[in-house]
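What you see is the complex with one protein chain gone and the rest in place.
Presenting chain A:
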Amino acid sequence: MTNHTPTEMMTIAAARALKNDDVCFVGIGAPSAACNLARLTHAPQITLIYESGTLATRPNVLPLSIGDGELCDTALTTVSVPEMFRYWLQGGRITVGFLGGAQIDRFANLNTTVVGPYDAPQVRLPGGGGAPEIATNCGEIFITMAQSPRSFVGELEFITSMGHGRTGRERRAMGVKTKGPSRLMTDLCVFEPDDDTKEMTVVSIHPGVTREKIAENTGWPVRYASNVGETPPPTAQELEVLRDIQARTKKAHGGSR
């Protein structure tokens, strides 16, 4: 077994979900690492789009923000932000939206707005940004998030972006034609929605992870697919490319993080 961290396994599992011909709207943070890892390994022709307007960008280091100069310098072209949201996202030209979040529920709805009452929050989170419209205008949605009882919650207090809705039936009821969250890669396992109920269901468990560990870190009774596989461990190449880009990134940003 290779020597890797759970976060590395999560990023690598997330990267594997992307295909060479995908056009991907990239969220910042964990999704950005996964998308660029895919580009630097099995999906060299993937089109990566950041909401700052950069189309087909090929950054050499991971951006700290969605609008670092690196993204514009290495992009095929850069468009204005209104054009990005109107022509490209709303225009239906993006196959995959890759999101992260602070909290998620069993139907892959996301909360990045508040913990506690909206008018008197215990924690004020950054808000939705592009996510509310990414969630319904991209062909499908991939999500990557580390699991914990605080982040994988039984009931969301606020839905910032819709997954499959409060009951799993909302997308169809609203006439939303896109697929919504089709894959969720965590540091413990991979979920996919059940065909009928749309509840996120474990289809693959990362090497060395137990069902007990998944249960401890999920705020609802976890359902498993009939055939649960083991996630293939990271290959030497995947780990090397990921560690290289993270080392370049750390050096470039000059911070202590």
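In this text, a residue touches a chain if its C-beta (ideal position, glycine included) is under 8 Å from a C-beta of that chain, and two chains touch if they have at least 3 such contacts; residues count from 1.
Please note the rule applied: contacts and distances are computed from a predicted model.
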| item | value |
| --- | --- |
| "ABC transporter permease", "3-oxoadipate--succinyl-CoA transferase subunit A", "Protocatechuate 4,5-dioxygenase beta subunit" or "1,2-phenylacetyl-CoA monooxygenase, subunit B" - which is the UniProt name of the missing chain | "3-oxoadipate--succinyl-CoA transferase subunit A" |
| Which of A:Ile28, A:Val96 or A:Ile205 contacts the chain that the document leaves out | A:Ile28 |
| Of A:Glu170, A:Glu199 or A:Glu238, the residue in touch with the unshown chain | A:Glu170 |
| Contacts of chain A with the absent chain, listed as residue ranges | 28-29, 51-54, 63-69, 71-72, 77-82, 84-86, 89-90, 109, 113, 118-119, 121-133, 135-137, 158-162, 165, 170-171, 174, 176, 252-257 |
